[in-house]
Structures are given as C-alpha cells and as structure tokens.
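Yeah, one chain of the complex is gone here, protein chain that is, but the others are all in their spots.
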C-alpha cells in the first residue's frame, strides 16, 4: 500500500483516520448542540469550577507537535487519548434518554478509531505489550453533573481531535 | 460536590410560590466576602437571592419566586468567578395543576378484539405528566362488593382509552370500572360505572344486498325493492333486532325508518316507495331483547325502484 512520504504510514490508514475524526467531531457537535438546546449548558467556560471539582483528566499530544513530531510516540498518545475519552464518555452513561443514542454512537466511533490506531501500531511493531487502561473515571453525583461533565468532556475531546486532525493531515500530505 | 441546589418542592401549583437554596462548599473555591451567588431561570439572571455566609464557611443563597407561572423551567445556581459566571448546579422547576376528575367514562365490548374498550375525557391540561389508569373489579349485584380483582389497564402514553383483554373479563357478570388520574400534585378518580360487559356489546353493521331477479325470485313490483341481509358473522350467536332506513337520493326528504326487523332475512320486499326512483338504504342492528348498543349504520346501498 502506498506510503505517505511524510511518514511510514499507509495512506489508506491515514485517510480512514481522517474520515473517522471528522465523524467523531460531527457526533460531538451534535451532542453539544443538544446539551445547549435542552439543558442551556452551552459554554464550557461556565463550568470550569465544576470541572476542577470533578477532576476531569486531560490527554496530551506533545509528541505530535509540528516542531518535534515523533511518530510512534504520537500514535501512542493519539491512542491513549482516545482510550481516556472513551472511558470518560462511558462514565456519562445515564446522561439522559434523549442524549443516550448520540452518546452511544460517539463512544462506538471513538472506540473504532482507537482500535484502528492500535492495530496500526501493532503492524509497526510499536505497540506496547498490553493496551493502556482508561484510568479511574470521575463519578458524577447528579444528572446535572453528568450533563455538565458531558459539555466539558466533549469540548476537551473536540480540542484533542482538532490537533489530531492537523497531525493526520500533515502525515497524509502527498 | 462544588455546590448544589436544594428544593423543598420541585413541583408546585401554577402561580404558587417556589423557593430554592444553593449551598456552595469551601472546597469548591476560595469563598471571600465578595463571592456572589447569582440565579438564572432558563437563561435570564434573576434578582432577589438572599445570601449568607454560614458558620461552617459555606455560602448559601435562597431565592423565592412568589408566583411561579412556568409549567417547566431550568433554574441554575451560579457564582461570580473571574470575569464570568460559573454554573454550579441546575434544577428543573415545574408548575401545574392536580388532575381534575376524569369524566364521560364509557365502555364498549368489542367482539373483534374480544376486549372491553373504555374511553374517558381527561379534563383540562394539568401541564404536568399525568398518568391515567383504568381500574376495575368483578362484582355481583350492583357493584357494592368486590369479588375478584382485575389487573389495572394502563393506556399507551397520552391515550385516553384502554382495553381490558377477554381473559380478565366475565362477560355476563357485573363489574365496577373507574379511571384514576395521578400526577405529582394529586390524584383524582372518576365516578364508577357498574356494567355487564355483554350488555355494552357494540356490533359491527349487518351486510345489506339487493336481491337480483332470478328464476326463484320474481322482479319487484313498481314502488318496491327486494332486499336480503345478514348480520355480522361474529354476532350470529346473539339474538338481535335490526332497523332499516331509506330515503330518495334526490331531494331533501328525511330518512324513513322500518323498525323491529329480524337479524337475518333471505328475502324481504320493501314497498310503498315512489316508482322508478333511486333510493339510498342502510341497516343497523342491536342485541335484543338483551341489552346492547346499536351498531353503526351499514354502508349505503343504492337501488332504483321499478317503473310503473
């Protein structure tokens, strides 16, 4: 399969990842729209204090920065970040009956992308012996906290995906 | 928890007062004298929260809406922080009315579905989620005493009718039936019906045909029509009487009624009509002499009487 010059990654793998990232961004945007419309939770900046008390972790993509791109480290951080966000999304279960279907699809799409990257890491022999565990998920004490947590988690996920998209686009450049 | 709203009653009568408190813990953020709790209803900032610093270091604000007239609104407890507001908790406030008494309860025994279908009028909108349940029990005599219980019949969401399946019915025994309406603000019960399912049977209309002239059947006289009819098949075991109504298709004359007809007739001659005139005929039947409801009128049969 044709390799992208900027990396030793198959072009079809990168095109698939880009498609999946766009899908997850669309899923995330839909969830944000519904949280705003139904529950008036429209701005993550209004939930910073709550976020501190919930202790929501953040995923780093330091190995993917354009100045110091380190491919295997970047793939591993991409995969680790997706596993982290999948765990956070799972902790939102019971957010509300109307939002549940959108949340389910978002989780499935994030899982698919994480698996796609993991299998590519295995093909590159750069995958660690075992998959990273998502770590302890925050506990949401009320329906409000699950919804507010949903706004915070999805907004962090969107920022993470923005970075990921840029890296994948760079790697896929012919 | 950073902060939480506590509500003595999240659901009140429309127009009644509603009070909410918000308590913010120290571990949420450094609470200074300048810390300010603000309330939002949906997206509107609300004046009038009474704030106090409690001995244990927590900050509490209480707000009262004297005449709450939203059927549903989202209340947010916020805190001034940096140059913006932080939302710390939300609660859904609701207001409405307790259910009024369901009325016009009526039931029909449907022989096709073999079930007793009861319907009622719910009364004015309560603005609250109100659940209706059709309750009943088997009885003797005039429904004073309960013999056997019958499971509650829960209508599909928002429906104002419910069907009690055949297996819960004794078709020829009295049963007491009523509707209960329930929401967060109360419960109300309709007046009770006492009925025998079979006595509220509603039949499907009979089938009415013209009798075509044939070797056995001489053509009708001028001003007469030859008909035959059959009652609805699932009701063949029920003794019935039927009614026939007819009117000329043209003009404004009202229906003419021919009553007390048998439930089945192989050959019937209807006379006293105008010759060579187009008539519309319909038939309906009811259980008789035992009680029952009249069926709807059968589909229209259009026939023209013979010339003189």
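The letters A and B name the chains in turn, as written, and every chain counts its residues from 1.
Going forward, a contact is a pair of C-beta atoms (placed from the backbone, for glycine too) under 8 Å apart; a residue touches a chain by one contact, two chains touch by 3 or more.
Computed from a prediction, not measured in an experiment: that's the story for all the values here.
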Query: If the full complex is used, which shown chains touch the chain that is missing here?
result: A
Which residue of A:15, A:68 or A:141 touches the chain not shown here: A:15
Task: Quick one: say which of A:105, A:137 or A:163 touches the chain that got left out.
output: A:105
Message: Tell me which stretches of subunit A touch the chain missing from the display.
response: 12, 15-16, 18-20, 22-23, 25-26, 104-105, 108-109, 111-113, 115-116, 119
